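Note that one protein chain is taken out, while the other chains of the complex remain in position.
Labels A, B, C, D, E and F are assigned to the chains in the order they are written; within every chain, residues are numbered from 1.
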Amino acid sequence: MMEETGSRPLDALNAARNKTVMIELKNGFSYIGKLKAFDIHINIVLHEAEEHHNGEVRRKLGTVFIRGDTITIISPS
Amino acid sequence: MMEETGSRPLDALNAARNKTVMIELKNGFSYIGKLKAFDIHINIVLHEAEEHHNGEVRRKLGTVFIRGDTITIISPS
Amino acid sequence: MMEETGSRPLDALNAARNKTVMIELKNGFSYIGKLKAFDIHINIVLHEAEEHHNGEVRRKLGTVFIRGDTITIISPS
Amino acid sequence: MMEETGSRPLDALNAARNKTVMIELKNGFSYIGKLKAFDIHINIVLHEAEEHHNGEVRRKLGTVFIRGDTITIISPS
Amino acid sequence: MMEETGSRPLDALNAARNKTVMIELKNGFSYIGKLKAFDIHINIVLHEAEEHHNGEVRRKLGTVFIRGDTITIISPS
Amino acid sequence: MMEETGSRPLDALNAARNKTVMIELKNGFSYIGKLKAFDIHINIVLHEAEEHHNGEVRRKLGTVFIRGDTITIISPS
Partner (left out) sequence: MMEETGSRPLDALNAARNKTVMIELKNGFSYIGKLKAFDIHINIVLHEAEEHHNGEVRRKLGTVFIRGDTITIISPS
């Protein structure tokens, strides 16, 4: 999952499309959901997303748009 | 609601136009209202907006312009 | 007031020109005055502006230029 | 003082040239002096400048260059 | 390891491709893994990555995308 | 000293070349030395520089390169 097919970081995001990823933000929150869309700013759209904080599910959000400049890391769940 | 029709994050915002969304800011405040306008910087205009903080409605604002770089996430309410 | 005539966020600011708006900054201060000018960076000029903090008027400033990157939200007063 | 002659925020700064302005920074310091120069980044040069902090004059600086990205507001003194 | 073959910083990252590197973030977390991809924004993809905090392994993450603007330093492990 | 010959802020820095200036950073440190070079990002090189903190000389640094985005103000010493 999320295996890059080339040598650019965005290739790795492309390979993760429609798969479940964990996204962590600078404010300590994280979001787990299916990666549906991203752009060069690393703006992200997840489907079936859950918000996590301090190791617990905080909310089910369904679709969520995450602004790229708030993200620290993205990883397969 | 807010179903993207393409593979880019802004498509998801476009699909949410005129629908109710929740927008969270880096400062902990959130705004719930009808998404009327957005641009590539993720500047947003909401109509019939309410300001929330710590889980409570703080103010009814009517129309509000939110500067994109203060936003962390946008999600259907 | 501040009804957008198009679908872009700056249209909403344009519609608010010469009307009273409230502008909140990242540092917790807010400014209420007549919107006289803005640009794509969301730099703003208000006339007859008052500075508010913690719900109280702190100063009458007359004209004030507000640097866009310090702004969180703009709303009709 | 600092009456804009057009509809852009920089017009207001242009109108304030050679007049006394107060400039507040994100770090809580403010500078009062004659506006001698500015550019599109809102970098500013003041003459006969005083540094203020917590309502008191801290230093007389003469000429001071202020980097635009540290500024929150600019207003006639 | 990570010997640059030219005089530009990205040459050093290129030389470290497929080798183990340690990446430290502004939030105090660090990631150790194989450098698979990077771009001019210093966005990074690591494989076989471990997350470290306060000198201890916190999680095994497998593949991780790290947003460049959160990184302070990158060094061979 | 540091008299601008034109109306742009960088003219004021140009006029201060080879003269002693004080540079304050966002982190509270200041540097006093001879202004040898600057660019449009306000990156600066001082010669014979001293580092000051809380009103005391902390170190003599000789030559120092200061990254522009850390600077708040520049003033003749």
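Quick note on the criterion: contacts are C-beta pairs under 8 Å (C-beta built on N, C-alpha and C of every residue); 3 or more make two chains touch, one makes a residue touch a chain.
Worth saying up front: this structure is predicted, and the values here are computed from it rather than measured.
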Which residue of F:Ser7, F:Thr20 or F:Thr70 touches the chain not shown here: F:Thr70
Note that subunit F touches the chain not displayed via residues 17, 25, 27, 29, 31, 36-39, 43-45, 49, 61-67, 69-70
Against the chain that's been left off, what residues of subunit E make contact? List them. 1-4, 6-13, 26, 42, 68-69, 71-76
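Here is the rule we go by: only the chains that are shown with their structure count from here on.
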Any chain that touches subunit D and subunit C: none
Do subunit B and subunit C, two copies of one chain sequence, contact each other through the same residue numbers, with over half in common, or through different ones? different
Using only the C-alpha atoms, find the rotation that maps subunit A onto subunit B and quote its angle between 0 and 180 degrees, to the nearest 5. 50
Taking each chain's centre as the mean of its C-alpha atoms, give the chain farthest from subunit C. E
Where the centres are mean C-alpha positions, what is the separation of subunit A from subunit D, in Å? 42
How many Å are there between the centre of subunit B and the centre of subunit E, using C-alpha atoms for each centre? 34
I need the residues of subunit D touching at least two other chains; which ones are they? 69
Mapping chain-to-chain touches, which pattern fits: line, ring, star, complete or other? line
Which pairs of chains touch each other in this structure? A-B, A-E, B-C, C-D, D-F
